[in-house]
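First, the structure itself, so that you have it in front of you.
Note that one protein chain is taken out, while the other chains of the complex remain in position.
Right after this comes subunit A.
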Amino acid sequence: MTTASPPPAVLGTQPKPAKRAQKRPQKRSWSGWLFIGPFMAVFALVFLAPIAYSIFLSFFRNQLVGGNGFVGLANYSQALQDPQFWSSLLRVTLFLAVQVPVMLLIALLVALALDSGRLYGKSFFRISIFLPYAVPAVVASLMWGFMYGTRFGLVGNINSALGISLPNPLSPELILASIGNIVTWEFIGYNMLIFYSALRVIPKSLYEAAEIDGASQFRLVTAIKLPAIRGALVVAGIFSVIGSFQLFNEPAILQSLAPNSISTFFTPNLYAYSLSFSGQQYNYSATVAIIMGVITMVIAYAVQLRGMRKES
């Protein structure tokens, strides 16, 4: 307890003005570390140390002659010329460009519909649409994978019932869209909830003022609601960007159902995984992972900058 509280007499002599009006500056002391310390200690062990180790690994290479040797940036230049790496990066970029906007738009529309108060059975909608978030990616992928299946899946059912032949969702051409559908299904509710929570705290006085001015529902959305939840949109955008670049679970699990459609370098994460756990190329795998980390951070940062610029 280094922050012994001052005796009341001393406190009384403190300058009074502006005491209530603004947040008093908190006294700087080390006692905050009592509380953040445990988090940071574990954080250092499971985040900082592995990242540092990764960077270290990326400068070495296990060579046939001479064993593990320092190679400088050779792993990085190899990665940047690696067609498999580029193809995986291109794939998740495409995924990001299509899936994220679709998902966020649907989530936003549902959140606006809920917030408008014009739905019958609102709370049923809210909880039901959120439920898929509680489903593990493994179960979601298995479930959708079975439904996609032409053997005992829904697609197979529809084909035999209607005598048509729908394209196979697990085929190489459609697999990315099929994965996009799974991810969208999993996260619409989560994003909807973030937007909805932000919408709920808009001051009611704003609506009243707009009502007096005779603003339409549409104007209400574009002029008040969307600007008010911009922060939530940016946060959801950043999380979605990060999620897309880290795409792993869904393709990894679908791999056993669609081995011909999902290669070992389908996404960068899958590629890094295969490199280290099937190929034992730990150094190169770490390099790929670091490059992806840097790209992710840059894009997440860009999303944030863009989101914040609209503020002015």
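Simple rule for what comes next: contacts are C-beta pairs under 8 Å (C-beta built on N, C-alpha and C of every residue); 3 or more make two chains touch, one makes a residue touch a chain; residues count from 1.
Heads up, the rule we're going with is that contacts and distances are computed from a predicted model.
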Name per UniProt, for the chain absent here [options: "Cph1 family holin", "Inner membrane protein YgaZ", "ABC transporter permease" or "Phosphoribosylformylglycinamidine synthase subunit PurS"]: "ABC transporter permease"
Options A:79, A:96, A:235 or A:262, residue touching the unrepresented chain: A:235
Touching the absent chain when the full complex is considered, from A:99, A:249 or A:263: A:249
Which of A:67, A:83, A:121 or A:163 contacts the chain that the document leaves out: A:121
For subunit A, residues in touch with the removed chain: 1, 3, 5-6, 8, 11, 23-36, 38-40, 42-43, 45-51, 53-54, 57, 106, 110, 113-114, 116-121, 125, 127-140, 142-144, 146-147, 151-154, 157, 161, 185, 188-189, 193-194, 197-198, 200-201, 203-204, 207-208, 211, 229-232, 234-235, 238, 242, 245-246, 248-249, 252-253, 256-257, 259, 268-269, 272-273, 276-277, 282, 285-286, 288-290, 292-293, 296-297, 300-301, 304
